[in-house]
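Worksheet for the structure shown next.
The complex appears here without one of its protein chains, the remainder shown in place.
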Amino acid sequence: MTKPNPNTTALNLPPLDPLPDATQKYFDICQDKLGMIPNVLAAYAFDEDKLNAFTGFYNDVMLAESGLSKLEREMIAVVVSAINHCFYCLTAHGAAVRALSGKPELGEALIMNYRVADLDPRQRAMLDFAVLMTEASYKIEEQDRQALRDVGFSDRDIWDIAATASFYSMSNRMASAIDMRPNADYHGQHR
Amino acid sequence: MTKPNPNTTALNLPPLDPLPDATQKYFDICQDKLGMIPNVLAAYAFDEDKLNAFTGFYNDVMLAESGLSKLEREMIAVVVSAINHCFYCLTAHGAAVRALSGKPELGEALIMNYRVADLDPRQRAMLDFAVLMTEASYKIEEQDRQALRDVGFSDRDIWDIAATASFYSMSNRMASAIDMRPNADYHGQHR
Amino acid sequence: MTKPNPNTTALNLPPLDPLPDATQKYFDICQDKLGMIPNVLAAYAFDEDKLNAFTGFYNDVMLAESGLSKLEREMIAVVVSAINHCFYCLTAHGAAVRALSGKPELGEALIMNYRVADLDPRQRAMLDFAVLMTEASYKIEEQDRQALRDVGFSDRDIWDIAATASFYSMSNRMASAIDMRPNADYHGQHR
Amino acid sequence: MTKPNPNTTALNLPPLDPLPDATQKYFDICQDKLGMIPNVLAAYAFDEDKLNAFTGFYNDVMLAESGLSKLEREMIAVVVSAINHCFYCLTAHGAAVRALSGKPELGEALIMNYRVADLDPRQRAMLDFAVLMTEASYKIEEQDRQALRDVGFSDRDIWDIAATASFYSMSNRMASAIDMRPNADYHGQHR
Amino acid sequence: MTKPNPNTTALNLPPLDPLPDATQKYFDICQDKLGMIPNVLAAYAFDEDKLNAFTGFYNDVMLAESGLSKLEREMIAVVVSAINHCFYCLTAHGAAVRALSGKPELGEALIMNYRVADLDPRQRAMLDFAVLMTEASYKIEEQDRQALRDVGFSDRDIWDIAATASFYSMSNRMASAIDMRPNADYHGQHR
Partner (left out) sequence: MTKPNPNTTALNLPPLDPLPDATQKYFDICQDKLGMIPNVLAAYAFDEDKLNAFTGFYNDVMLAESGLSKLEREMIAVVVSAINHCFYCLTAHGAAVRALSGKPELGEALIMNYRVADLDPRQRAMLDFAVLMTEASYKIEEQDRQALRDVGFSDRDIWDIAATASFYSMSNRMASAIDMRPNADYHGQHR
């Protein structure tokens, strides 16, 4: 029975103890499959409803059926997090890009400056839109959505790009606001 | 049986038709209580899972038990949305501030420049933190959280301030990315 | 005989008492026609020469013969004031846009994000130029003026766009510097 | 009888010809006293009312009785114009600072970076306030006005600082918007 | 005899071939000690004088006697390069921080957001000064230098902090301007 790390943020909000059964089972699966309970889950574990609302929303954005691959959604996560300088998300999702792409250098480039990464025009357009959303969403107009359609994205794909990019504008700010710390294991993974 | 507006965004993603029963029931309640189906719900109604994940998360952030009143959460929503110049959220949550506070001028001031609003030190600190999160979350350090504790917020309250402010950094960007349009009724409410 | 509000700014500079005859007559006309003495006039009323110099200049910019309609000049006023987050000017000129256009939603949109407003290409070009002047006037080059000519503005019109936009870059800063407060009546007008 | 330069801006708006008598007399005095007709006056000379409204307002701001010396008002003009990179105003008012102070190096420093200029605390506070007004007027709060009172400025002086600083936020933008060019004579004056 | 990579930038400026004897010897030593010829040296190798001038200056800044350790100078390099999003310098100097500190996580944190790194007050002050130099050097005043003295830095140390931080404001821009690419080996080193 795995215990979540009780000190993952700057707030004094320890996980429920004992955890509700369903949460304990979920965390055991995480431990089993990932070798860790991601600290973001430990952070939300002080309140079962908040944990469930968050994971429900997160799972839909990052794991549901989509015209975007899981790697592409992780690429958006990293590029948005780089603009927001979010240590937690860059560490966790940088590892995910390295894992899913098999290219450590890609993970690095997206953290440092996505403009130098070796991207096809479709992925570049996707990331350019994510960056525009992150830096100045109020400037987005029809031509920006059209640029996505022009490289082959459907309206349903545009929804998913927007949902993913906006999710990390939230997640980065939550993590920084409470000083959420990533699991140490991420740093060395898939190098 | 109320039908959601099929044209609330720039994307061609019409609501499911017919709506799943639970969704139809939810929308009927909205119509009954609010006199409208908020367009954000209509926008998500092309996919039941996405709608449920979103409303589950939204309801927890904005309506769950909290040391922050519903008005205070709406105030955060407006101040964050003002920085992001989000027409949808300013319209909808501006109306909510006017309704919950009974002070139209407060709603206006939070949209235009929250620094001129008549706020007590606790609410001012809350909004200052939300603004810092919105403009430069990566600069947040322990002293910024301590400033919230110094005016009486608990760590649990700080979580809720962070959760609310970060939610609108997401929601603003989603709305602008897909050009989500607010229900016309909001404009004249509670003036 | 109407008295101007002596507390319209953060500075201790009460209106002349009694007012000079011409000023008193002017204020009586304001009261009669607008139902109020606009607080900006009350603020300047500590010095007759300053009041006259300001109103002379203001009246020329906003009311003189021009290829721009009065509504168009008010639209520029609101869009510039939105960038400068000027509570006074957004309140007063937002009301003017609502009044002159008969469209409350237009007033709201110009305050929140003019890019979402329903504008014809001529008015959009006019406001884009006003925004460029407000955000980075030093970057203006001939092509920017030409873009105005291309949608039908004459050189005389360009002068008036420039004069109006620059006027509010002044007026917004004056109002914020001294914390000038708008008359409460504006908030509910023409909703 | 001196003729104003008909080509001082990028707009095709030549001076009235002949000039109205009062304007001609005013321009003759300029020529006599300054050795030139400042191009800003030539630019406005296409419309007598606009010229008179502008000069009336300008003269009140820069020349009327004030707790600020004429040099101090010119210092504000230069520091604001430096932020707005206004070639016309930096050239004309840079010359004025050199003339009134007798210190060419002061004029240069205010153009390049006022923080390196040799200023007493009163003048530094005055210029800091002008800079804050220019860069982010919406952030001004009571403590900023109090900082001026703390170094000896009266509320009447604060009005004049605000009026002067805001005037150049207008004037810089008008000059850049229409590409107003300074008289060549300014460059070499008082070096 | 090691050959430098002829394709390290976007410019068509291949290394001299054959290399001057002294340069060849220097590059052989690099190959021997570092296992590579750093691409920055290959980039300059089209002109012996430029290579020598650059390495002479670089070696003085980074390797000469100093109150700053080599690790501290590399920390400055990374933090400045993070602000400038320089892929080359973040890759090469990130590896150096990992190597010299023995803490991979420190290298990551300085790339992502130095504010979350575990730093003593002296190093934090050093990096804060480097950041201020990078973002807004013109705002530096005596109090900023005094803050360095207050944590124990001598005037000679301040020179070295300034020299190191300013060096990377140059080096980052040179690398980005010509699209200089780092040696692939850096990515996996010292993880």
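Should a chain be cited, it is by its letter among A, B, C, D and E, assigned in written order, with residues numbered from 1 in that chain.
Note that in this section a contact is a pair of C-beta atoms (placed from the backbone, for glycine too) under 8 Å apart; a residue touches a chain by one contact, two chains touch by 3 or more.
Model, not experiment: these values are computed from the prediction.
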| item | value |
| --- | --- |
| Missing chain: touched chains present in the view | A, C, D, E |
| Identified contact with the non-displayed chain, of E:23, E:171 or E:189 | E:171 |
| Selected residue (touches chain absent from view) among E:124, E:145 or E:191 | E:145 |
| Touching residues on chain D - with respect to the absent chain | 85-87, 90-91, 104-105, 108-109, 111-113, 116, 179, 181, 184, 187-188, 191 |
| For chain C, the residues touching the chain missing from this view | 138-139, 141 |
| Sites on chain A contacted by the missing partner chain, in the whole complex | 113, 115 |
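Everything that follows uses one rule, which is that only the chains that are shown with their structure count from here on.
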| item | value |
| --- | --- |
| Longest centre-to-centre distance from chain A, chain (CA-based) | D |
| Separation of mean Cα positions, chain D and chain B [Å, integer] | 45 |
| Computed distance of Cα centres, chain E from chain A, in Å | 30 |
| Residues of chain D whose C-beta touches two or more other chains | 138 |
| Touching pairs - complete list by chain label | A-B, A-C, A-E, B-C, B-D, B-E, C-D, D-E |
